[in-house]
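Of the protein chains in this complex, all but one are displayed in their positions.
== chain A ==
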């Protein structure tokens, strides 16, 4: 485990397709990479008791969450042969259909990135203190819970 200070994984609002595309572009100089794998979490317009979710408002215990992202990252590098990995999570309002989580892993070979990505995404859902308020079209709300 390194002593590097945790990076800030949070971005205000939705993660744009430009941002995602640009991240892919930036890896073209890293020519030892043979395989990327990407997870994009998208806000779903769930229907709950006849009401439709129009957005999720994310908050987090940011210091602890960034430390957890950092720990997950370090654990993933130990477990898998990764060249690099990036995690970005939204804070604030993300509308249905927009992206709220972007995880990007890269490795010389493909098999590793499938396993690594699942491991990382499951750990994020389970261990990182992020909270989501599901806002309905009539402005009422309920609190999202990961299962």
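Structural remarks
Methods note: a residue touches a chain if its C-beta (ideal position, glycine included) is under 8 Å from a C-beta of that chain, and two chains touch if they have at least 3 such contacts; residues count from 1.
In this section, contacts and distances are computed from a predicted model.
Considering only "Multiple sugar-binding ABC-transporter ATPase protein", "Molybdopterin synthase sulfur carrier subunit", "Hydantoinase/oxoprolinase family protein" or "NAD(P)/FAD-dependent oxidoreductase", the record for the omitted chain gives "Molybdopterin synthase sulfur carrier subunit", by its UniProt protein name. When the omitted chain is restored, the residue from A:47, A:63 or A:81 that touches it is A:63. Touching residues on chain A toward the chain that is not drawn are 41, 56, 58-61, 63-65, 67, 89, 100-101, 121, 124-133, 143-146.
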